[in-house]
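With one protein chain held back, the other chains of the complex are shown just where they sit.
Order of writing sets the labels: A, B and C. Residues in every chain begin at 1.
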Amino acid sequence: MKIELTRQKVHNEFAKKVELISGQNLFACYQCGNCTAGCPISFAMEIGPHEAIRYTLLGLEEEVLGVNTFWLCASCLQCTSRCPKGIDIARVMDALRMVVLRRKERRDHIQISEFPEGFLEKVPQIAFISGFRKFLS
Amino acid sequence: MDYLYFPGCTLYTKAKNFDQTARNCSLLLGFELKELPNWTCCGATFPLATDNLMALLPPARILASAREQGTVLTTLCAVCFNVIKRTNRLFQEDGEKRDKINNFIEKNYQGDLRVVHYLEILKQEVGFPQLKERVKRPLTGLRAAPYYGCMLLRPFEEMEFDDKERPTIFEGFLEALGAKVVEFPYKIECCGSFQSVGSPDVATECAYKILGSAMKNGAEVVVSTCPMCTFNIDHKQSDIKQKYLDFKTIPVLYFTQLLGIAMGLDHRTLGFEQNFVDPLPLLKGKGLV
Amino acid sequence: MRKLGVFICHCGVNIAGTVDVKSVAEEMGRVEDVAHSTDYIYMCSEPGQQIIREAIREKGLEGVVVACCSPSMHENTFRKAVKSQGMNPYLCEIANIREQCSWVHQKDREEATRKAAEIILATLEKVRKNESLEPIAMAIDRRVLVIGGGIAGMTAALDLAEGGYGVVLIEREPGLGGHMAQLSRTFPDLDPALPGLVAKASAVERHPKINLLCYSELEDVKGYVGNFDLTVRKKATLVDWEKCNGCGDCIRDCPVEYASPFERGLGMRKAIDLFYPDSVPSKPVIDREHCQYFLDKGCRRCEEICPKKAINFAQKDERIELKAGAIVVATGYELYPMERLGEYGYGQIPDVIDGLAFERMLSPNGPTRGKILRPSDGKVPKEMVFIQCVASRDPDRYMPYCSRVCCMYTAKHASFYKEQVPDGQPYIFYMDIRSDCKGYEEFLQKTIEERGLLYLRGRVSRVFQDDGKVRVLGVDTLTGRMVEVAADMVVLATAIVPSPGVKDLAAKLRATVDRHGFLTEAHIKLYPVESSTKGIYLAGCGQSPKDISDTVSQASATASKIQALLSTDKLLQDPLIAFVDEGICSGCGICVEICPYEAREMDRRRGISVVHEALCQGCGACIAACPNFACELRNSSASQTLRMVDTFVA
Partner (left out) sequence: MKGNGAFVKRAMVIGGGIAGISASLDLGNAGYDVVLVEKLPSIGGRMLQLSETFPTLDCAQCTLTPKTVETGQHPRIKLVTYSEVEGIEGKAGDFSVSIRRKAAYVDWERCTGCGLCQQKCPSKNPSEFDRGMGLGKAIYTLSPQAVPNKPVIDPSHCRYFKEGKCRVCEKICPVKAIDYEQKDRLVEERVGAIVVAVGFDLIPKESFGEYGYGELPDLIDGLAFERLNSASGPTTGEIRRPSDGKVPKEVVFIQCTGSRDPERYMPYCSRVCCMYTAKHARLYKHKVHDGQAYIFYMDIRSTGKGYEEFIQQGMEEEGILYLRGRVSRIFRDGEKLIVWGADTLTGRKVEVSADLVVLATAMTPRKEAKELAKKLGIEADDHGFLTEAERKLRPVETKVEGIYLAGCAQGPKDIADSVAHANAAASKVQALFAKH
């Protein structure tokens, strides 16, 4: 529950990395929550996109990387298109994903072997390929 | 006029009906889709990580090779359209990345290709009034809900496709075919996209909301521009039924399938057997087949 | 050779923190004709000025350079100081080493110091060749033009009239009151808006010193502070207001009804009607666009019914020429058009309305007689959503600024709603609650507690019509949850934007506007009600969003400034203006074309171009345009400028 803040933590390496990968300035976020409000998938997220940004900024690295929020993001860009501060939130979500996927220990989020029978035959290629791109390192 | 055409993986296999109907209709409308030789997959996602240049190589190759053949490239699949158009834009605006990628793929593409969607050809080149005149079998009385999804519209500044909150191109198309357009708020909300692979339940929920909204507003059929959306809102109806017992199914068609009907093509050439919810009873009921 | 003095200001740490002022002062002291060079922490303060005065006295200085902030801040201060010692003020020049040096080179002390020295050396070059000049004295007209008949304009006009000055008040609409006339009750004491406003409007109408011109617009402005020549277009009301007794028969009998802009489209008005039901003046106008007579000559009912024969279909617009010494611009605001808000349905969802429309709904003289009924079907809304910051604080898509009044009026709206519909629930989406004036915070907290308003901290991403409801997709950032409300009605607190036409008006007045179209003040703290053009003052929301109380204060403030301006007999104008070397001028007339202030004129008899001293602002356009270098600017001659440039490139 508690966060101990220091200037190193506020300018934490993790947030810097997310900013670098996403090309976005997390300090520009004024926490209006528009992204969460319009997100078609936020109903299933453990924390909203605006909270994911907040957690990242405050250096709550393991906590934010442990939630399903950015794995559930479908990059539909609704948040990006309506952000009053012009932050491309989808890029921030993707950056969080990248941080996990680029770590040495693989944390692949789909296992082909676990698909139900007949699934592979039905699902269109684009869904697979995008899925692999988003979920595999 | 002929158009360089990039089908993409899905249209080559699991959405062949989409591809075939589009080609057939083109011929009836006086233009041909000339398939790009030796095309590869576009990558299926535009990389959002700014440092991920590798993911831009496939669409860059497609663009470079298309530029050797002509000046306009068209696609049907909304995802491919998004990836290729955004990559093209990046080539126009970011000289540094352009040079890097060119260096890598050993081409010298400058971003001077026009990437258009099939619907744009219908609107801008054929013209909806002209399309209306050529319709052989108007879809009179068919209440069709146009589902845009995300990829055609967003990001708005890059896609420059239509208004991001209230697009109208699809409506214009359906009206030209004689259908009754059903306005529904979820037409621009996401279908769950690739989450049908990652988190199928989430995608099911998204699809349920979209279809529910369309039906509540009186739709008899939902029309889509994208094979991924189509899969999510058509094939996932079996999952929806399992979760929501009172859910009634609704046919989902590619816009080219509907175009095919209106242009008078034989319904057996429209690939309805690949649709999960059979549209034939509806179409027969309306006297359209 | 003139004996010169150099005075270098530290400006606290603003300059001294970056520039090594001591070494610059020493360096300047070594310049041949510099008889005195020193530095001080705040040269603009009394002891600082005292240093300058003493040096002039003791060293017999004949020219002064003060190295400090921008001349727009303190040129006047220092010129006054040197004048007190008998030096011609135009022999004192400012070397700007703050904005143009220390502030922009904070990271490089050495270079900044070198640059500061160069700026001062260049300014010394200028002073060496400066002439002694005297300000130009001009007669002034003691009348004032007030543009805009809202609460700001009326307050300024009344203050000035009470102060004994003649005022012409022009208002675009047929009646006084502006947007305040649309309001129901006002925060935080919830008094009805109309009685106070009507009392003020009547006072304006009656005041012997105020010439009220309604339904009128400013067409043209010529002249300058103290002597403006104005042309006002009085639009044809098609009703002779002299004859009209305001009986209202014509309105009652008029067969044409259309959606009233005053009622924000929620109510109807007639083709002949008052501005609003209790309008002052209480005289109607005919709207040509809707009147049947003008459409097909098919109706003359009002003409027939009028007992005073006041209807005059042939009335023409009238042009009125006026003179004034000062102008107050009180053009007010408009709300950001809902038609541009895609995510909120482009203004096409009937039950999504803006704040002013809701005010009309709450007004006893409004379209629903004060009842809250949703526009689509007249039902009482039970789930009521209010959204703040719509198009405000949104730099990427709409307006970056805060509209200042929405927090308070939304709280007021929600409070009235709850009072009228006790079983209804108001939801308010906000980003920050801004209740920062006297009594506002107390009002807000009390309202929340007593009325059970649900405040949700978050934006609304999308609003759409769904199943007879208005579905609102919002968020509560305090729980982190997405919030969905199936509302019966939604009120958008849309951004305040300058009223239409302000940019054109500002261009006519040569006043500046910011990128949003708000009129810009000369300095936000030093000159908050003065525009950048002398003699033109700003009041109310045309300058920036503000509430009624602040608007009234600001309007009175303009009145105070104008009274000080007009209380003197002669106005003194800066003599730093263009002049013509008559021997060189070929009379080509290029300068006449290019002058933005109409200060250049051809002297046909002599075949040369002359300068109208009162109009010239010394902008230098003619100097740059003159093909044979016949124009020069006083104390900025070509030779001075070239010597200054030489200093930098040497």
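Points to keep in mind about this one:
We take it that contacts are C-beta pairs under 8 Å (C-beta built on N, C-alpha and C of every residue); 3 or more make two chains touch, one makes a residue touch a chain.
Please read these numbers as outputs of a predicted model, since none were measured by experiment.
Considering the whole complex, the hidden chain is in touch with A, C.
From the options C:153, C:188 or C:267, the residue with contact to the unseen chain in the full assembly is C:188. Residue C:434 is the one among C:434, C:462 or C:600 that touches the chain not shown. In the complete complex, the residue from A:30, A:43 or A:132 that touches the missing chain is A:30. The omitted chain makes contact with just one of the residues C:12, C:60, C:298 or C:364: C:12. Those residues of chain A that touch the chain absent from the view are 1-7, 10-11, 25, 27-28, 30-31, 50-51, 54-55, 57-58, 60, 85. Chain C residues in contact with the hidden partner, per the touch definition given at the top, are 10-14, 16-17, 41-42, 44-49, 69, 73-74, 76-77, 151, 155, 159, 162-164, 186, 188-189, 191, 196, 200, 393, 395, 400-402, 404, 432-442, 445, 477-480, 518, 524-526, 528-529, 543-545, 547-550, 552-561, 563-564, 567.
We adopt the following convention: only the chains that are shown with their structure count from here on.
If you compare A-B with B-C, the chain pair joined by more contacting C-beta pairs is A-B. Centre-to-centre spacing of chain A and chain C amounts to 45 Å, using the average Cα coordinate of each chain.
Mean C-alpha positions place chain B and chain C at a centre distance of 50 Å.
Residues of chain B in contact with at least two other chains: 164.
For chain C, the set of residues touching two or more other chains reads 343, 462.
Looking at the complex, you find that chain C touches chain A at residues 343, 389, 393-398, 431, 457-462, 473-477, 480-483. If you check the complex, the residues on chain A that touch chain C are 30-39, 42-43, 47-48, 50-51, 78-79, 82-86.
By the touch criterion stated above, chain B contacts chain A in their complex at residues 8-10, 13-15, 41, 43-45, 47-52, 55, 77, 79-80, 150, 153-156, 164, 188-190, 192-199, 201-202, 205-206, 209, 227-228, 231, 235.
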